[in-house]
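Partial view: only certain chains, each at its native spot in the assembly.
Chain naming follows the written order as A and B, and within any one chain the residues start at number 1.
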Amino acid sequence: MEKIITLGELMLRLTPPDYAKIDQTRSFMANYGGAEANVAVSLAYLGHRCYFISKLPPTDVGDSAIKHLRSHNICTDYIARGSSLMGIYFYESGFGGRPSKVIYNRRHSAFTRIRTTEFDFDEIFKDATWFHVSGITLALGKSVREVTFECLKYCKKYHVPVSFDFNFRSKLWEIDEAREIYKKVVPYVDYLFASYWDANTMMEILPDNENASKEEKTINVMRKLINKYDISAVFMTDRTVYSATENSLKASYITKDNVYHTNDYHFQILDRIGAGDAFASGVIHCLIKDKSNLEHALDFGIVTCVLKHTISGDSSRLKEEDIYDYLKGCKGVVR
Amino acid sequence: MEKIITLGELMLRLTPPDYAKIDQTRSFMANYGGAEANVAVSLAYLGHRCYFISKLPPTDVGDSAIKHLRSHNICTDYIARGSSLMGIYFYESGFGGRPSKVIYNRRHSAFTRIRTTEFDFDEIFKDATWFHVSGITLALGKSVREVTFECLKYCKKYHVPVSFDFNFRSKLWEIDEAREIYKKVVPYVDYLFASYWDANTMMEILPDNENASKEEKTINVMRKLINKYDISAVFMTDRTVYSATENSLKASYITKDNVYHTNDYHFQILDRIGAGDAFASGVIHCLIKDKSNLEHALDFGIVTCVLKHTISGDSSRLKEEDIYDYLKGCKGVVR
């Protein structure tokens, strides 16, 4: 039976209602999210059985986070409990020319206290279908990284495909520290979600010709990365921000032999948190079903990402048919 | 004294707040609406005295629906009470590329148990000014249809003008069943709200030249309909859906001798439910005041429809001056 595994922190997100600024509000809407949890939830809506490795405080707040995952049918057996701090972030939703804001209140959280001894990795990975993790998890300290590398090693041991999203967050760690870690992770990875900047700055892969076009340099650099680390494919999105509530997005993939760009989608935004995770989930969904059709995976992924912006909360709740309806141009109410 | 009569079901609409999906919400906003009730309420705001024929369960929920109508000054003397189920529908408001959804919970409702013996049709129609009904009502089963035809017969008896909106809903009945009923209703009708598809599929009126333009075919088919059933005018709208929150609309009317198209209005949407009913109400309002100026009726109707999209709830709350201000281009705040 199918078993998709992701590893990461699940945080409580606190958002003022009605586009209020944080210093205006008297209440917060509560959601639970985190990059890899979002991928798991999104995949669950696309019909997969997902497992989430994490650690949460043994409190009612930690319980709430677990209930959230369970309601989305995520298996929560691999969530350790312990330590006292819930990772929290405040999100101020931007409007028009006023940008959104993220304020982290997550340092020293229970997840940063995760230990390899809390898990039976053989049991977790021996029959796994897929493993996904992102750079945010890597940024959360030494013991989180130990658990991550343990997961990656067991993926190798049991031939579990690995997807990895760079997701560099400058608020969480320094470039120098990140670079060192990213270089240790990529050798384990089969499918990469990464930008030109990631390849360039983090992996220190330089274009052969600095004067080439952005697109040529991206293909050049990604091909070098692909060859060096034996990556199956690199996926990336390209976002244009018109305002906090109006963006456009297109996506590309690059393999040894192919390059493909999707259309550019222009859209309005209800909640942009987790859009990148939705993209990853859409691509992974298709890869699990059929590794050979990357073009379809990319089209499916970018629409999952675009439509995620219309759903509040950190993760997509889209079913396969929602994506196909959109690809077919269906926009109406049928009564 | 003026007396406009409409016949239909009044349902409880349950809408998650803040563009939440139905499976996300912990509360629902409650409104009451239904195609013909919406027309009545909208006409009441335009200054008319309206009466609503219906049936509701004898519960506090039914009482709430009646209070809703009364607050809008609708006469509720012709609402029978009985049976136990309130017609309910869930409405998930779409956002951007995510379309809106309607989930009916209305089968077997009290209204479907309406009986001709519950009303004194002579008393209702003897001094009536206008009667309006739509295809939704016809879809709700045999005993609802009996009441409808009784109303139509009494309109004939007392020379009450009849307007009818096709409003075909595929979720409520089959095309074959609908076709048979529509054909029996149209002979009673003076003013029709219908699309080319309605004329073509339901009334089985085919264009003389299948290769003509859409507009030519529409005029051709509608003229045949008009002549066959002695219809005074057919009104229709043409909607373009850019997203769940952005549409455009234009309207046309066709008579024996004339065709007229309004401007195309591009607009943002707060709540699109009842927009078609608002269109009908705007047109009917003008017809009651002056049957000879159809062009003005159409312009008034389309603006009523466009502005309805900016009002939450199922019915327009626009006054005549709001429509005229918009037609005059007034958009500002005056303090």
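Here is the rule we go by: a residue touches a chain if its C-beta (ideal position, glycine included) is under 8 Å from a C-beta of that chain, and two chains touch if they have at least 3 such contacts.
None of these values were measured; they are calculated from a predicted model.
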Task: Copy count for the complete homomeric assembly [2 present here] - done: 6
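Basically, only the chains that are shown with their structure count from here on.
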Open item on the list: Measuring centre to centre with CA averages, how many angstrom lie between chain A and chain B?
Closed with: 46
- [ ] Could you pull out which chain B residues touch chain A in their complex?
- [x] 18-21, 23-24, 94-102, 104, 169-171, 241-246, 272
Open item on the list: So in the complex, the part of chain A that touches chain B is made up of which residues?
Closed with: 17, 265, 267-270, 306-307, 309-313, 317, 322, 325-326, 330-335
